[in-house]
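Apart from one protein chain that is not included, each protein chain of the complex appears where it belongs.
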Amino acid sequence: MTGRVLLLVEGAVAQVTLSHPGKLNAMSRAMWGALREVFVQLQQRSDVRCVVVSGEGGSFCAGGDISEYPDFRFQQEALRNFHEDEVWAGLQSMLDCDLPLIAQIEGNCMGAGMEIACCCDLRFAGASARFGAPIARLGFPMAPREAALVGRVAGELTAREMLLAATVLDSATMLQRGFLNRMAGDDVLASLVAETAARVAQLGPQAARLNKQSFRAFALGGREMTAIHSIAKPYAYAESAEHREGVTAFLEKRSPHFQA
Amino acid sequence: MTGRVLLLVEGAVAQVTLSHPGKLNAMSRAMWGALREVFVQLQQRSDVRCVVVSGEGGSFCAGGDISEYPDFRFQQEALRNFHEDEVWAGLQSMLDCDLPLIAQIEGNCMGAGMEIACCCDLRFAGASARFGAPIARLGFPMAPREAALVGRVAGELTAREMLLAATVLDSATMLQRGFLNRMAGDDVLASLVAETAARVAQLGPQAARLNKQSFRAFALGGREMTAIHSIAKPYAYAESAEHREGVTAFLEKRSPHFQA
Partner (left out) sequence: MTGRVLLLVEGAVAQVTLSHPGKLNAMSRAMWGALREVFVQLQQRSDVRCVVVSGEGGSFCAGGDISEYPDFRFQQEALRNFHEDEVWAGLQSMLDCDLPLIAQIEGNCMGAGMEIACCCDLRFAGASARFGAPIARLGFPMAPREAALVGRVAGELTAREMLLAATVLDSATMLQRGFLNRMAGDDVLASLVAETAARVAQLGPQAARLNKQSFRAFALGGREMTAIHSIAKPYAYAESAEHREGVTAFLEKRSPHFQA
């Protein structure tokens, strides 16, 4: 038993749950592989319209599973493979997913937890959650791709503070820094996220996919001048049923109904 | 009557007013064209030193004029022309303007309103203003260039929340997210903006133009290493009267007087 990543689909909302009992859901190597499998699968499913990512038992993710580290970290090629293949493949599968992803963050959100949260589109946290990447205490840096990810999403100020000073920040600070969309009482976080996910799931799914593709291009450095090249057929949706239904419903003053 | 964009110059301050009565200043196709004409004209005027952009009747801009959509949105080439030519030409004329632009935001700032506000340098809002881009309810995405613009200026967190969750945010949240310079009581917003515009108009106009060119290069992805190539003659101002007057006035402990 080295941890799992659980997938549960209820209606149009998928729940992805990091589960590593007794380790605050620290990511084992097996879990990085499982994370990738779950998101590759989600990307194929046309019935899912929103994904909630959370951790089991009141913790989001406490980082990597350090008990595994002596087996591979002290050899350069093994370390490279771990970061570039295993970890990044998991994160990349999240970044490549065209569905809206909501992080529901309780308890510890450290190291790998920060990276997973950075791959989500929206981030909601409980008031008592804690955020950081204090791996300089363990004598190692964040891998370059992962540092670029956290720098981009959490901002340089926060990423540098977490990595260079090993500072752990609370939810109120992460809200103020623009990392969280909302902070909620720990006891109401799950219901707030569920409500939001249900709302997201009723919006146009094609619109979400196209917006995610635009944001992906932006995240990789695209700006206004290059954005038109970021999506293969940015206006092919013109003639779609979803587009017509949304505009028509508005003009007819009724709620739209979007088929997947 | 499909809406207008009004230009009024008083002294060194220009007022650009979005006007579409009964539609909360939603942008019609005619208004995108008018917006472009106004800003192309402003860019030529050496008497103007600051531009205030606002909406008529207590609303900044409620988005696009949806009543026009059935006429062109459901055909791919027409949709592309609308976004890439009409909308973007209007926004680009704002981004290309070398004058300091201040957005005075009251009431609704939605969709096209967010995009127009993102083209301004400073953003002041009334306490009761509301911000969003809930077009996923209408079954369509933001065009890639426009999403890149909003992602860059409003931040990815806010842009993703607006587009993927159709969330509408209030002024206090937009201030906290770093989108607004100031939030003011609705009743004092106009006078606060007018004071600021008057102050901006007294600063060196050549300095403003050069700073805007540097920021434009930065906005398009330029960073420290490439910045020196962003302006044709970054130090040609050395020998200008404005430069000499500013430094000399400071050393003589008097107020500078800048000719346009």
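Chains here go by letter, A and B, matching the order in which they are written, and residues are numbered from 1 within each.
Assume contacts are C-beta pairs under 8 Å (C-beta built on N, C-alpha and C of every residue); 3 or more make two chains touch, one makes a residue touch a chain.
Owing to the predicted nature of the structure, the values given are computational and were not obtained by experimental measurement.
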item	value
Selected from B:Asp65, B:Glu86, B:Glu106 or B:Asp121 as touching the chain missing from the view	B:Asp121
Residues in chain B touching the chain absent from view	100, 121-123, 152-153, 175-176, 178-179, 181, 196, 199-200, 203-204, 206-208, 210-212, 214-215, 217-219, 221-228, 230-231, 234-240, 242-248, 250-251, 256, 258
Residues from chain A at the interface with the omitted partner, ascending	66-67, 69-70, 73-80, 83-84, 95, 135-145, 147-149, 151-152, 155-157, 159-161, 163-167, 176-178, 219-221
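Keep in mind that, in the parts below, only the chains that are shown with their structure count from here on.
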item	value
Whole-Å separation of chain centres (CA-atom averages), chain A against chain B	31
